[in-house]
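Take a look at the structure below.
Every protein chain of the complex appears in place save one, which is left out.
We just call them A and B in the order they show up, numbering each chain from 1.
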Amino acid sequence: MATPAIYGLYDEPAAAQRACTALKRAGVEEREITVISSEPFEAFEFSQRDHSLLLFRLAGIGGLVGFVLAVLLVTGTARAWPIDVGGMPIVAWWPYLVIIFELTMLSAILTTVVSLLITARLPSRRKDMYDLVVSDGKILVGVPMTAGRPADAIRQALGAGGAVTIKTADFQN
Amino acid sequence: MSGPSSQPATGVPATMTEDLLRPLLKTSWSFYLLVAVLGSIVLLGVGAFAYQVNTGIGVWGLNWPVFWAFDITNFVFWIGISHAGTLISAILRLVNAGWRRPVTRCAEVITAFALMIGAMFPIVHLGRPWLFFWLMPYPTERQIWPNFRSPLVWDFFAISTYLTGSLLFLYLPTIPDFALVRDKTTGWRHKVYGVLALGWRGTTKQWHRLESAMQIMAIAIIPVAVSVHTIVSFDFSMAIVPMWHSTIFGPYFVAGAIFSGIAALIIAMAALRKFLHLEAYLHPVHFENLGKLLLMMSLLWGYFVFAERLTTWYGNESAEMSVFWATQRGAFAPLYWTMVVCNFVLPLSILSFRKFRTVLGCVIASCGVVVGMWLERFLIIVPTLSHKYLSYSWGSYRPRTPEILLLISTFGAMGLLYTLFSKFVPIISIWELKVGEQPELTQPHETPDVAATLWRTHP
Partner (left out) sequence: MVACHAENNIPTVGASEAARGRAMHWLRVERYWEGEFPDVRLKFRPVLCQQCDAAPCEPVCPTYASHHTDEGLNAQVYNRCIGTRYCANACSYNVRFFNFFNPVWEKPLHLQLNPDVSVREVGVMEKCTFCVQRIKAAEQQVKAENRELKDGELKPACAQSCPATAIVFGDLNDPESQVSRLAASGRGEKLLEDLGTRPNVTYLKQARA
């Protein structure tokens, strides 16, 4: 179901920042403002709101899970089919630490990538808010026009930043 | 090319996007020729391998007691080369070294492809290569699992982990660049790159998640890389054989790997700079910095070799000394001293002087290092195996044609994969370069009525 949205295109991140501030003053919730760019602008406030340590925590958990599975693998299989090699103990911890380490890291890495894909909603085939000129370096700041939202106020707020263009389009958002 | 750069180190032309996308969109006849030549070299190697599988390992020069030679030398060599990407991408990313930006993807690509090539050799060197999958841990009706106490099984896990990690580390930052190509092309390119870009848009949330993921991957991939080559060194140091059973092998091999990796990176970058006309992006200062790193690694390599050989010589154990003299004065002496010149004398002479740390100077030093490091792996393996404890069973080794063909084809494969990659993916990370160009805002903001808070500047 397509929702109409209004967005402005800006040349400079400072301009986009001004638009975001103006939109918030006009009463738009922060989470409804979408900012799209072809490079990250960490130095600006509009970039900071989505910061979270979620991926780091998930990677740690993934590593822990990998650790447990690795320990089970090496000790379980060694005990299930005990074979004497070179007089070493059946559960030989020094060599097994190598396998455990590798599987822990592999699990942490895979968890990170899967978490990234899920939280960034990739891969995505929906027609979400976007404009091709973003690839030319323009920054897009947009708001979905839910029922009752005054279009003029939004346009004015977007214009406050010195938008190059203001467009309206329908998105699947 | 020589002397200090006349353009600022971080300056990139305004035509950056067109320049970096041009190889993807325009193909010249020289590309097809290069692919044809490299492809035939690779096919030669494939043919040599097929011949060996069909007839037996006997077509190589291996014998009793030298059971490993070119095969494992190539394996360790290519896994070593693969440490380039990790050092540049991950370590420089973590210490926020801005000059890494044009270089990261070149380096990560070397890692991915060198790993793939190196990982072929544990399969290629097997007496019965069609059974290589027995190294994988899976429940089987044979009622047996791999021997987790064996260094070769550690190799399998380490290389699989590193390969997976490296490929993902390479792929993740290409997603925004694939989105860029998707937006600028039509037709089949638009579709293919659209799939590869996974529908990336560039929202602030997506950027933040991507950068978090890259940070985690960078932190994770460094210990994995260190462990991989340490585990490869364990293939040797776990055997109680003269001059293998040494505790120094772990750090020695990792240092050697980073050393050869940086050399390979310098060569790859110089080639890209020339063939893709990237002079505006790969500045002499990049080569100067990498040249300094190469110099440092050469000194480190020399330190490890000195420590190992002094300890051996001082201990004067008869079995170890027979291997020692075989390399220094005996049959392997010509190779040994060539290695010392290539790895130590040549890099030191060239890279110690700023005047010589030019693109050409670094490339010459790097070519020497690549040759020297291959010789180093060979000289670790073959002199020891031919001079073990019981002198009646000493032997010698001479390579034969199939092994030499395989070695040459690995270089061809690397060149081919690299050429194909730079044709289909921007070889310099466009968005990372753009971030590097963002002006450093040390003042809070320009206009007084905007409440923009600035959190941190970036390099």
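Heads up, the rule we're going with is that a residue touches a chain if its C-beta (ideal position, glycine included) is under 8 Å from a C-beta of that chain, and two chains touch if they have at least 3 such contacts.
Note that the coordinates shown come from a computational prediction; the quantities given were computed from them, not determined experimentally.
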Neighbours of the unshown chain, displayed set only, are A, B
Quick one: say which of B:Phe67, B:Phe275, B:Trp337 or B:Phe424 touches the chain that got left out. B:Phe67
In the whole complex, of B:Trp134, B:Tyr171, B:Phe411 or B:Phe424, the residue touching the missing chain would be B:Trp134
With the missing chain put back, which residues of subunit B would touch it? List them for me. 55-58, 61-68, 122, 125-129, 131-132, 134-135, 144, 146-147, 149-153, 156, 235, 238-241, 385, 388-390, 392-393, 395-396
State which residues belonging to subunit A touch the missing partner chain. 83-88, 95
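Following the convention adopted for this analysis, only the chains that are shown with their structure count from here on.
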Separation of mean Cα positions, subunit B and subunit A [Å, integer]: 30
Tell me, which parts of subunit A touch subunit B in their complex? 14, 17-18, 21, 34-52, 54-56, 59, 73-74, 77-78, 80-81, 83, 85, 88, 92, 95-96, 98-99, 101-103, 105-106, 108-110, 112-113, 115-117, 119-126, 128-130, 132, 134-137
So in the complex, which bits of subunit B are touching subunit A? 17, 137, 143-145, 147-150, 153-154, 157-158, 160-161, 164-165, 168, 172, 175-176, 179-180, 183-184, 195, 198-213, 216-217, 220-221, 223-224, 227, 231, 234, 431, 434-435, 438, 441, 445-447, 450-458
